[in-house]
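Only one protein chain is missing; all other protein chains are in place.
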Amino acid sequence: MTRRGAGRAVHILGYAVSVAVVLGLWEYLSRRAITPLLFPSPLSTLRVAIGLAAKGQLQADLFASLGRILAGFALGSVLGVAGGVLMGAFRPVRLFFEPYLQFLRFLPALAWIPAVMLWVGTGEVAKIVLLAYTTVFIVALNTMVGVTRVPRNQVRAARSFGATRAHIFFLVTIPATVSYMLTGMRLAMGNCFMTLVAAELVASDSGLGYLIFSSRQWMQTELAFIGIFALGVLGLIADQAFQAASGWLFWRYDGGSLGRTTQ
Amino acid sequence: MRRRSDVLDLDPVSPRRWPGIRVLIPRSDAVAGSAASVLAVVVLWQVASTSWVPSILFPTPLQTLHGWAAMVREGVLLYDVGVSLGRIAIGFLLGTLIGVPLGIAMGLFRPIAVVLEPYVQFFRFVPPVAWIIPAILWFGIGETSKIFVIFYTTVFLVLLNTMAGVAAIARNQIRSARCFGASHWQLFLWVSFPATMPYVLTGMRLGMGNSFAAVVGAEFIAAQAGLGFVIIESGTWMATDRMFAGMLTLGLLGILADQLFRALSRRWASRYLMPS
Partner (left out) sequence: MAYVTFQEIDFRYGLPGPLIIRGFNLEVRRGEFMALVGPSGCGKTTVLNILAGFETPTAGEVLVDDRPVRGPERDRIVIFQEPDSLYPWLTALENVEFPLRVLGVSRSERRARAAEALRSVGLQGHEAKHPGHLSGGMKQRVQLARALVLEAPIVLMDEPFAALDAQTRLILQEELGQIAVRTQRTILFITHDIHEAIFLADRVGVMTAGPDSTIKKIVEVELQRPRVRGSAAFGELYEQINQILSEEVRRVLRREDSLL
């Protein structure tokens, strides 16, 4: 085993040990110290989860949430990219939209939930609209920044080769902006989960947020834990999948730091 | 020189002469342009609200302002905003106090990172609002549950950014300090800690920003007071003018908090800000 391989194995072992210890502690605590109603043990949570999965309930909620995110995210991304490119390229467009961007940045999608509920009810459309709203701003903002940051010398070189406006736009500006678009999309994805959960907690009868909410109705805290855990897994997978996909599809548009952010 | 685009965190955009489109808009025109755009939309809004859509569902700008004034008069706004801000303040403080040392510890000491990392990397994807339900089950419907949610929001952002800060400490800064014979403590206090500050401040600002969304979400679900409560209650009672007024207030608060944070950082911690 190479030095590197040994290092990684230790790393994973460390993780496993840490998680095992915490699970053990959790199991112990929930049996002895606290009311099992409020703080169910891992085993109990697992049991309930299996029960839900057997009924197909867990999958239904999972896919409901996933579907909404995908739809809203896709819609928002398309609009955001288009809007961002337009704003970055044409000053009048940017000036027109800038005041709203500046303000609505600070108005989270969450805040629109009651309003959207009032207008469109509590169905799928409502959630998809909210998710699109969440996504559009971040993607548009990042895309716009990307357009303004196209290296000037790249544009100049193209012009000296006799490229037309359209050439430059499609062959230089857009490719140079791809990595910013992806960064924006990745950030937006995270916020989408936030909005989705809030929407499903407040106004829904399906989805992971609803699952968590129902734990209060049925006085079964396990449901909340299952929902939270499922959210974490979903979020993690979504993030990894996004990074992998953007790396695979768009590797040539950036030196390898595609869509990666500090957060 | 401060320019408006500073607010957006962008590099000041030089007026770009887009090849072919010779539209160079100088500064004053830019302001006028934005003002015109806002005016146009407000007018459109007023018209749409009164003629196209039943205004009970979609309040006009004037109605929104009236609702806002009413809430101010009744003291509702002051009280509920105060409640929300209080929750944010406490949760934010706790989150920072715990997130910073943990982030530094995780960044500097491999064993600590290995122990804590699985949880940090997993739970950062769980939105804070999801925790409001368990928090209510455990802490009741009082303040603690909301503060917990804010704490959760802040702690991750601060921790992750702090860790990034530790990783970004230039190796040569440490090396030169070692050349000068600095002890471990001196290294930590005088080099590692200050070098991490810009990232810590960024994490705090992000945590603060996200806290507003988190508190509102939490207040939607389980609160008897607070800005989020005002918004959702108004919605339930079809008092859409108040609902919009509440949302407006939320947006303004967010901007205010962000600007305040930046101003304070510039004032007291300018040497610790990210080099621009």
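Order of writing sets the chain letters: A and B. Residues in each chain are counted from 1.
Everything that follows uses one rule, which is that a contact is a pair of C-beta atoms (placed from the backbone, for glycine too) under 8 Å apart; a residue touches a chain by one contact, two chains touch by 3 or more.
Computed from a prediction, not measured in an experiment: that's the story for all the values here.
Although one chain is not drawn, the whole complex shows that of B:A170, B:M238 or B:A263 it is B:A170 that touches it. Touch with the chain omitted from the figure is made, among B:Q186, B:Q224 or B:Q259, by B:Q186.
When the omitted chain is restored, the residue from B:I147, B:M197, B:V215 or B:M243 that touches it is B:M197. Among B:W45, B:Y79, B:F139 or B:Y272, only B:Y272 touches the chain that is left out of the view. One chain of the complex is left out; on chain B, the residues touching it are 170, 172-173, 175-183, 186, 190-191, 194-195, 197, 271-272, 275.
Here, only the chains that are shown with their structure count from here on.
Per-chain Cα centroids separate chain A from chain B by 18 Å. Those residues of chain A whose C-beta lies close enough to touch chain B in the complex are 11, 14-15, 18-19, 22, 38-39, 89-92, 95-115, 117-119, 141, 145, 148-149, 155, 159, 165, 168, 190, 193-194, 196-198, 201-202, 209, 212-213, 215-216, 221, 224-225, 227-228, 231-232, 234-236, 238-239, 262-263. Chain B contributes residues 7-8, 10-11, 13, 15-16, 18-21, 23, 25, 30, 33-34, 37-38, 41, 57-58, 111, 114-119, 121-134, 136-138, 157, 160-161, 164, 199, 206, 209, 212-214, 216-217, 220-221, 228, 231-232, 234-236, 238, 240, 243-244, 247, 250-255, 258 to its touches with chain A in the complex.
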